[in-house]
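A single protein chain has been removed from this complex, and every other one stays in its place.
Chain IDs A and B follow the sequence of writing; residue 1 opens each chain.
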Amino acid sequence: MWQALTRLYHRMGSPKWFYEISARWLPWFAIPAALCLIIGTVWGLAFAPADYQQGNSFRIIYIHVPAAILAQSAYAMMAIAGAIFLIWRMKMAAWVAAAIAPVGASFCFIALITGAIWGKPTWGTWWVWDARLTSMLLLLFLYFGVMALQKAMDTEDNSAKAGAILSLVGLVNIPIIKYSVEWWNTLHQPATLKLTEESTMAMEMLIPLLIMIVGFYLLFATLIFMRTRNHVLWHERKKNWVKKMLQAEK
Amino acid sequence: MSLVIATIKRDLVIAARNPGEWLNPLMFFLMVLALFPLAVDPDPKFLAKIAAGVVWVAALLATLLSLDALFKADVEDGTLEQWLASGESLYAMALGKVFVHWCISGLPLTLVAPLLALMMNLPDDAYGALFFSLLLGTPILSLLGAVGAALTAGVRSGGLLLSLVILPLYIPILIFGASAVYHAGIEMEYLGQLGFLASFLCLSMTLTPFAVAGALKLNLSR
Partner (left out) sequence: MFFDSFAEFLAMGKHGFYVWLCYGITALVIIANILAPMRERKKLIEQQARLQRREKKNAS
């Protein structure tokens, strides 16, 4: 079992192997992703009950929470991929990290925007400096920093290394940032305004939420596969297997 | 004249291909705005009072940061010398460069500022004044900034020197721009401030290209 895992890990470092196997895996992620997202959306929008206090604006939770979870775990995955690249010089890891950045930033953006829009009927304003939204905003800054840094470097190798270093520093910082923002928030806000009532959620509300979370993860995996495959094509374009495969594609 | 238009087109295409050039100042703008509630007080009533000034300061700093690169590339690869040798008007070229710079810094800032002002709880009446004060003010920032950038073009660590040189010049713009937005927010007259900005824009549009041209010639003769 352990041998199989290490073999898998070594295989993943091979761009050719990844490209071939991801072609077969892609539909197994894409189709379940679409199914989960569609089922979760329809269930959450049309069938789940409305919240006792917030009414129907509560349905925004089915996007906001999955997007927020993805944004945070995507950053961690990006940092870990960067670390694998720095330590073991595995090119695939650098490409996966580069693929995650824009997708994670998109999910972070979705979480922020839906959070802000949700705030309007709930709290009366389009934006509130509460702990969770502010932490999301800072996470978006971290994402933009990594993306801007990667674009600014002139060689691919430097770009991957710089991005990896920055995202690792960011990863270590994230708990610190979250703690300090929470602490800042307790100084300024007398009551804890909760955007979501997670612990007291009824089953009819929780299950579509879980489906959406799974759907978002599957969508994330699909998008990362697609982007990483492009990286493989570009970086290995001079290799024979790519040339032969491209000719066969025509 | 055709060289000026060709340069404008080329610079705009380069900017379109490097989204970082105009995205980074916008992100900086957003980040500076976020600093104030984090450092002082996120209370919406407090933010509403300082929003006008903070948005203007943030826009000013974002513009300042993007000025460093205005002439640097052209000085380093010799394009500027070609300009001088070509005999084409440096005045027109300076205006063209400033126009491109405003397109990638001031214009995006002006368009995005009302959205970001939402986060700062800007009073509802002030949004029009915010947009127009920035629309009039950011070109002035680009024009004055170009003078500073031209003066410090070949200097090492010119970025900091550039800021020191330009900030005093920026202060009147800041005063009248922020004042226009603030007074609009408390439902007082603000057209006078906008009028000052408009007249200063006309003045700087006509006069600063001379200074830019002179400064560039100065730097090239070193």
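In the analysis below, a contact is a pair of C-beta atoms (placed from the backbone, for glycine too) under 8 Å apart; a residue touches a chain by one contact, two chains touch by 3 or more.
Note that the structure is a prediction, hence the values are computed from the model and not measured.
Visitor: For the unseen chain, which displayed partners does it touch in the full complex?
Guide: Spelled out, the missing chain touches these shown chains: A.
Visitor: Which of these touches the unseen chain: A:R11, A:R89 or A:K243?
Guide: Hidden-chain contact among the options goes to A:K243.
Visitor: In the complete assembly, which of A:M12, A:I39, A:I113 or A:L168 touches the absent chain?
Guide: In the full complex, the listed residue that touches the missing chain is A:I113.
Visitor: Write the list of chain A residues that the hidden chain touches.
Guide: That gives, for chain A, the contact residues 41, 45-50, 55-57, 59-60, 63-64, 67, 102-103, 106, 109-110, 113-114, 117-118, 120-121, 219, 223, 226-227, 229-230, 233-234, 237, 242-243, 246-247, 249-250.
Going forward, only the chains that are shown with their structure count from here on.
Visitor: Averaging only over C-alpha atoms, locate the centres of chain A and chain B and give their separation in whole Å.
Guide: 35
Visitor: Chain B touches which residues of chain A in the complex?
Guide: Touch list, chain A to chain B: 125-129, 134, 137-138, 141, 144, 148, 151-152, 181, 184, 188-189.
Visitor: Write out the stretch or stretches of chain B touching chain A in their complex.
Guide: Chain B reaches chain A through residues 18, 20, 23-24, 27, 30-31, 34, 37-38, 41-44, 47, 118-119, 121.
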